[in-house]
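The other protein chains are all here in position, but one chain of the complex has been omitted.
Then we have chain A:
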Amino acid sequence: MSSENNNNNNTATNGISKEEVALYDRQIRLWGMEAQARLRQSSIKVIGVKALTLEVCKNLVLAGLGSITIQDSTPINEIDFETQYYFHEADLGQPKDVVLAERLRILNPLVNIQTGEGRSEDTTYDLVVKIGTGIGGDSLEVNGKCRKRGERFIAADSFGLFGYIFIDCLDAHEYIEEEKPKDDNAVVKRISLTASYKPLADSLTSKPGVANLNRLVRKFPPLVFVCQTLSTISQLEDIKSAEVLAEAVRRSIEGRGIPDGVVDDVLFGRVVQSLGTEFVPCASVVGGTLAQEILKVITRKDMPMNNWYTYDAIKADAITCQL
């Protein structure tokens, strides 16, 4: 890796203190000082607290994000202790976001952690991440608001042995790619590129354009169509059975040129069984992936996934595709 700093004195370049360089040493060696500095300046909002949120926030706080605002005032209940490892007996009944913020501050005091609705309507976040179903309304609405304010948006969830991530980095996302030099002595080449992302509303009505079922599932895992539907639901209780889910999915793929049998009943059954449950190992897999994508979005280094990721732990399938 080329080194992007030339001195390590007390108030080093980019305003990063010597303390921070020592703390973040191992990751600065991976993505460079500039990316670390960008990280420090960034502010993101996370809506919805569940195991996946803990994993993502832990990873981001450790990395030295500038500020995180967590929104979810649901009181902590007994079942949360089973998977949300920062909550303990004494926290019963407390609002999730407040307690999580407290625990994360201890993890890295350099990160500014806020709770609730966040700052005033005037503030814009670098990124808004909506996790799970049920908090903060539905993803379409949130994405719509973000678009109006020029905020990037991610919707994600980890439930049972499944997970998904949807990324919208707006119409013109600029980022840098580094080309590894053939000669070790040469300077690393930085290429500036731009990528365009769809809002969720467009993605939900997009046409994959592949009529043949076999060819379709090779490019698009059937799970992604289920997750697209799930991302629009505002209350989990609305999905009472596999049949209800199947009907909702059928409605959402109507008119998009997608063959009817793309999602089989077995998958519907497995998904419904998983809804409302959490497995920490699955959350770790999705959380690690999601946190890395968030880092890409913020540091403007490498292209964030464009635009869907789904994970099926039983089949060991982690697949990205574009809808």
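The rule we apply is simple: a contact is a pair of C-beta atoms (placed from the backbone, for glycine too) under 8 Å apart; a residue touches a chain by one contact, two chains touch by 3 or more; residues count from 1.
The definition used in the following text is that contacts and distances are computed from a predicted model.
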Check: The hidden chain: which UniProt name fits, "Elongator complex protein 4", "E1 ubiquitin-activating protein", "WD repeat domain 54" or "Dynactin subunit 6"?
Finding: "E1 ubiquitin-activating protein"
Notebook entry, point to check: Which of A:27, A:74 or A:114 sits in contact with the chain that's absent?
Noted result: A:27
Next item on the list: Have a look at A:34, A:55 or A:126 and name the one touching the chain we're not showing.
Entry: A:55
Item checked: Where the unshown chain meets chain A, residue by residue -> 1, 3, 5-8, 22-27, 29-30, 51, 55, 58-59, 62-64, 82-83, 85-86, 88-89, 106-109, 161, 184-185, 280-289, 291-293, 295, 302, 305, 309, 313, 316-320
